[in-house]
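For this view, one protein chain was removed and the others were kept in their places.
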Amino acid sequence: MASTIVTFELGDREVEVMVRPLTTLQAVLRGQLGATATKEGCRQGGCGSCTVLVDGAPVLSCLLPVEDVAGRRVTTLETVTPSEGLHPIQQAFLDANAYQCGYCTPGMVMLAKALLDHDPDPGEETIAQALTGNVCRCTGYRPIIEAVGTAADALRDGDAGQPR
Amino acid sequence: MNVRGTRVLDAPREVVFEAVCDPDTLLAVIPGCHSIEQVSATEYRGQISVRLPGVVGTYRTTVRLVDADPPERGVLDGEVVGPLGSITGRATFRLAEADGRTVVEYDGQAVVDGPLARLDGRFVEGLAGSLIGQGLANLNARLEGQHDAPKETAR
Amino acid sequence: MTVRSYFLPPSLPEALALLETHGPELLVMAGGTVAMPLINEGISLPEVVMGLRRTGLDRIEQADGTLRIGATVTLTRLLEQRAVPLLAEAARNTGSWAVRNMATVGGNLFTPPPGGDVAVALLALDASVTLAGSRGERVVPMADFFTGFLATRLAADELLVGLSVPIPGGRTAFTKFGRKHANTPAVVTVAVHVAGDAGTVTDARIALGAVGPHPVRARRAERALVGTDLDADAIAAAAAAATDECEPFTDAIATDWYRRRMVGVIVARTLERLADGTAGAGR
Partner (left out) sequence: MSAPLNVVGRSVDRSDGIGHVTGRTLYTGDRTFPGMLHLRMVRSPVHHARLRGIDLSAAERVPGFVRALTAGDVPHNRYTILSLIGVEPEEEFVLAEDRVRFKGEAIAAVLAETEEAALEAVSKVRLDLEELPAVFDVEEALRPGAPVVTHWGSNTFMYEGHPCRRVRLGDVEAGFAQADHIVEGVYNTSPIEQAPIETTGCIAVPEANGRYTVYTNTQALYFSLDNTAIILQVPGNRLHFVGGTVGGGFGGKVDVIVEPIATLAAMRTNRPVRYVYSRSEEMQVSSTRSAWRIYFKDGVMNDGRIIARKVTSYADSGAYSRQTPYSLTKHAANVGGPYAIPNVSIDAYCVYTNRQPSSAMRGFGVTMGSFALEVQMDKIAEVVGLDPWTIRFLNAYRNGDLKPHRKPAEDATLIETMQAAAALVGHELPAELLAMTSAPRTDREGGR
């Protein structure tokens, strides 16, 4: 049961962790790096609350051994949040009250980030399709879909990354 | 869990009954079986490796013939123990003559314990059915003398 | 079991060597979407695990009328390829975006029903699988690959390394019917390939998912179509045959009763889309 050292990029910093074999990225983020914005809803790939981006693509960190992301770039909600203010997607979620208990919110925001990075002008149907893997039990999806649409508009208007 | 089924084998039932009681035959036909020993006239112990989607493991298997009426009927008590828990149960098989062929009818009940029990019952029953089906198909091939095909594991 | 080793071999030969060394105790996974949930729940307790992400089996190549797909090609990449739209359609209907970024084509063949929607499409396309072992490679037609519930022709010392898909000569259509519109296990999945000559069906392949121990061809339904011009009567006959010949099961998604009834409905709808030209045009 020898542990190994795994190095990857978390946002713009390099992190090095020592892990037992097959430790998930989720467990490393939450347990070792204190990055608990990445949630733990099912550990079965079924709820989307642990969604992070690996090289820009959304993946489920509960199903991904951290050894598999060695040398790659991992984006979590912590790395998306600006040092001051909010990312336009976060602001849109806040403005639309697109959360209730908040537990699915980080996964939703990460998925929205991946979507808007790929497609700056998604229609409602595209947003809904993209979000099918992220389960919310409180608010319903309507305000969440609206928030992603609002965020897309804000990002296209050119204030991407600007604190608001 | 319950497993039952029927299969026709191309051999007389005396031959089938004998084959079912022969360790070498069992080793050859049970999918994933890589060792088997006869502990007494009515008891066998063996090792079966199962490689399934997302699941692997080797299981210690003990089978005892607790009641027999050769070549017509047998009652087996069995226990399978491995990393994923255990299956303990009893199965009855009946062999009926049909134009020189044998109709095998089996019916078993077992208690599944440990991690296996947390899978949908459909999985364990389906898997058991699948293993028995493959085993009987292998047995049939062997009885027909065509048993050289590579043995495939359940997966 | 606490995992003792997790291997990420950088090539197929190294993967096969590990398989030989560790034998049946080695848990092989590609995308992890089947194995990891079981491990996280403590239902699967492997000691040694091998991930295939770095084996280089992730190429898609097209040559001589055949699409060759590596076993670890993700469903996202399958969705993006244009050579065989039926496969893109099957991938689109499997899991969520994040799942598709992880799940692989090869792994889909080992996803127990009601999963395995891509396998249903591969069956309808008459694809074949390439299995590699210490004794070399062999090719098995999809139609012979499954031998039972969770059972395939893959031997203990083999890995599935890729798929060969003939570029379809006829028209294809795919329907996954679930309890929700997306990211849902199937009540029934139907994939069809119909080839014709001047409007008359000369060859039909209908594959069904979630209504048997593994994806299956509906042979009697296929025969009901050959020689017809895919008219309403032929479609009704095929739907009735498929209803009759499937072996549905009950799970949390649907009862066997409901699945059987939906088989006829969904086979008919899928064929109607081919007949009226709303599916498979220009393929």
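Think of it as A, B and C in the order they're written, each chain with its own count starting at 1.
Definition applied: a residue touches a chain if its C-beta (ideal position, glycine included) is under 8 Å from a C-beta of that chain, and two chains touch if they have at least 3 such contacts.
This one's a predicted model, so the numbers in the text were calculated from it and none came from an experiment.
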Check the whole complex and report which displayed chains the hidden chain contacts. A, B, C
Per the definition of touch given earlier, which of B:Pro31, B:Gly46, B:Gly74 or B:Pro115 contacts the omitted chain? B:Pro115
Of C:Glu41, C:Asp157 or C:Glu272, which sits in contact with the chain we cannot see? C:Glu41
One chain isn't shown here. Among A:Val15, A:Leu86 or A:Ala128, which residue touches it? A:Leu86
The missing chain sits against subunit C at residues 1-3, 40-42, 45
Absent chain, residues of subunit A that touch it: 20, 30-31, 36-44, 46-47, 49, 76-78, 81, 86, 90-91, 93-94, 97, 99-106, 109, 135-138
Contacts of subunit B with the absent chain, listed as residue ranges: 83-86, 111-115, 117-118
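Operating definition for what follows: only the chains that are shown with their structure count from here on.
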How many angstrom between the C-alpha centroids of subunit C and subunit B? 29
Once you find the CA centre of subunit A and the CA centre of subunit B, what distance in Å lies between them? 48
Subunit A residues counted as touching two or more neighbouring chains: none
Subunit C residues touching subunit A in their complex are 2-6, 8, 31-33, 36-37, 39-41, 49, 51, 53, 76, 95-99, 101-102, 182-183
So, in the complex, the side of subunit B touching subunit C is made of residues 31-32, 49-58, 83-84, 115-116, 118-120, 122-123, 126-127, 129-131, 133-134, 150-155
Touching subunit C in the complex, subunit A uses residues 1-2, 20-22, 24, 43-46, 48, 51, 57-60, 62-65, 67-68, 111, 114, 129-130, 132-134
